[in-house]
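Yeah, one chain of the complex is gone here, protein chain that is, but the others are all in their spots.
For clarity, chains are labelled A and B in written order, and residue numbers in each chain start from 1.
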Amino acid sequence: MKNVLDIVYLIPLLPLIGCLINGLGRKSLSKGAVGVIGSGVILVSFLISLWAFFQVHAGNTHTTEYFPFINVGNLKIPFAFRIDQLSAIWLLIITGVGFLIHVYSTAYMHDEESGQYGKYFAYLNLFVFSMLLLVMGANFVIMFIGWEGVGLCSYLLIGFWFKRDEYARAANKAFIMNRIGDLAFLIALFMLINKVGTTTFSDIFTSSTLAKFSTKELTTITLLLFVGATGKSAQIPLYTWLPDAMAGPTPVSALIHAATMVTAGIYMIARCNLMFSMAPQTLNVIAIIGIATALLAASIALKQNDIKKVLAYSTVSQLGYMFLAIGSGAYVAAVFHVMTHAFFKALLFLGSGSVIHAMGGEQDMRKMGGLSKYMKITNITFLLGCLAIAGIPGFSGFFSKDEILAGAFAKSPLLYALGLIGALMTAFYMFRLYATTFKGSFRGTHEQEHHLHESPAAITIPLIILAILSVVGGFIGIPEFMVQGAHSLANFLDPVFKDSYALLPAHEASHSTEWMLAGISSVLVIGVVAFAWNKFSKKPDLQETTGLGKVLENKWYVDELYDTVIVKPINALGSFLNNVFDKKIVDGIVNGVGRLVSYGSRQLRWLQSGQTGAYILMMVLGMVLIFVVQFFLRK
Amino acid sequence: MPINYYITLALCLFSIGVVGVLTRRNAIIVFMCIELMLNAVNLLLVAFSKMHHIAKGATAVTGTDGQLFVFFIMVVAAAEVSVGLAIIVMMYRNVHSININFLNRLKH
Partner (left out) sequence: MDITQVLFWVLTVIAIGSALMVVTARNPVYSVLGLIVTFFAISGHYILMNAQFLAIVNIIVYAGAIMVLFLFVIMLMNLSKSTETLKNKWLQIVGAIAGGCLFLVLVAALKNTEVKKDLVEMGTGNIGLVKELGRELFTTFVIPFEIASVLFLSAMVGAVVIGKKE
């Protein structure tokens, strides 16, 4: 083996094999074997990814065609993988965080019966496989396979406990919302094929190919791709599925809805960055949608009481930040935030899972409190995660969020101001969550208190690893204004984005301005954290909320709005078609034909009298008729 | 003698046979009417055979096949009559009637 890049196909293949073994052998394999296989394949994938990463870091990017996938006329789409700086980073995140979550799941899902346990790991492996396909595909079609694959897997995993109706509905909602985005993605894909006749990234994203598009076409295609991204990455208006997706097991929430799947939209746009950079209108739209989503979701998170719902809205909000970064042209900041967010959001979700595990399935944080006494490791790691997401200086979230805010400031100071407000809300609701859960006194039942315990090692070790990453992960992106040339991530990703940066107008803010911005946000965030800590560790808000608080608690009534504007009319149309069109018209035609035939045959039956004479009479009349037609009418 | 005289005669006999089949209920008479129709056709075939002999006129055998056809029709008719009469006898033995309306029992 000369080069690891020759065996990158093993990275997605191994999870697929794991999925097949676990899925087919779920009845016969023991839980231990399922866990070892499920986690082991991901670990091997991670090691290969790590190796590939160092190859890419040394400057070797690689595209391999394995076999022709679609050959129709002039359209040739090979099954090809592409390993470059961008996909290498995603590979590390997916397999690395994915591995930790698999290990965590072996303990978290241990109470499931054996068949379900195997099925769960099969789904999880299949999900990792789809996600790897998505990021490794060298053209849009392979990417789309993975794109649909993660949609399918999220449906399967959200609805994993499908026996409860609301969970099954949440799974449906996620799938349908994703389909809306996928449709836009597909249309964009068809437009691309129609225009340039290829879907391979390296063929499309060259200046000469993109020069064939008019600005209008570029804007249309990029907007459609963005709509696809809003479905997958939970942005306005398609974000409502993500909070509902918390119906799935908690590790699933961590894997799919925090660390990997939702970043597919970011990945796709980052992959197409050159095209997006050539469509400034689209970038504006993305920035506006991004900041709006960030603020909306953050405001909803302020008043949620379900521990996972808070984290879910926080995810939507953080994704909004990533889109804000993309809209501002700060692609590196977006990728950076994807990475740090993967660390600390996975940590937070897994930590909340640990809490829920200890509380015996309770998710309402009003019934928790004072857990720091019982769960030391969970408490500390969770606190580190909160500090990271809030953006306390020194933690990973600080660097990435600050970079996004700096990018937004360069685009427009208004975006910066709104982004800062969002960041403050983030700090507030995270520490409201932390203080309500871990500080104060325990508010649950006696039985729950008796059962409180620290989780086993398979849960705490991933938490510790993720906590370390959350703390130090930011140091690969130390901003320019602090240490010259220390932003190793930006240097690493430079080959991917340099064409775009050449296109975008450069707003290089002065170093003193950036110091000032970072200072302002740090001071404010620390202030908010201290305020929230004080407010909620002593007296958590347990009473019913009113006014604006109630609106926030009910998520701005967006679900109800969608229900009224879209779902109800469609249901009404459906029931109209069912009751009136189908029953009256379609059934009427069908039954009418049947009734006509049976009526006609009942009448014609009288001809079948059995009277031979009558038969012969008919015969003679028929003969007369035939002769008349033959001789006199056919002239 | 022009051919249409013979055709008209044959048609006349044939139609009388048809009317007989339609109006009579006695199975034997119906059967006889069928024989009458067969003979009408036989007559027509012989007339055509002789007409053909003049029209083509070439060799001695032109038109013989028409008359041989009549011969075979007679063969088949004889066989048919023997079987048909046997059926009628059988029917009479069972229902003591030869009214063909009784034959509608076959439909049950």
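Heads up, the rule we're going with is that contacts are C-beta pairs under 8 Å (C-beta built on N, C-alpha and C of every residue); 3 or more make two chains touch, one makes a residue touch a chain.
Note that the structure is predicted; figures quoted are calculated from it, not measured.
> Given the full complex, what residues of subunit A touch the hidden partner chain?
613-614, 617, 620-621, 623-624, 627-628, 630-632
> Go through subunit B and note every residue touching the omitted chain.
Residues touching the hidden chain, for subunit B, are 1-9, 11-20, 22-26, 28-29, 31-33, 35-36, 39, 42-43, 46-47, 49-51, 53-55, 60-65, 67-68, 70-72, 74-83, 85-90, 92-93, 97-99, 101.
Going forward, only the chains that are shown with their structure count from here on.
> State, to the nearest whole Å, the distance from the C-alpha centre of subunit A to the C-alpha centre of subunit B.
89
> For subunit A, which residues count as touching subunit B in their complex?
Subunit A residues touching subunit B: 608-613, 616-617, 620.
> Enumerate the contact residues on subunit B facing subunit A in the complex.
Interface residues on the subunit B side: 18, 21-22, 25, 100-101, 103-107.
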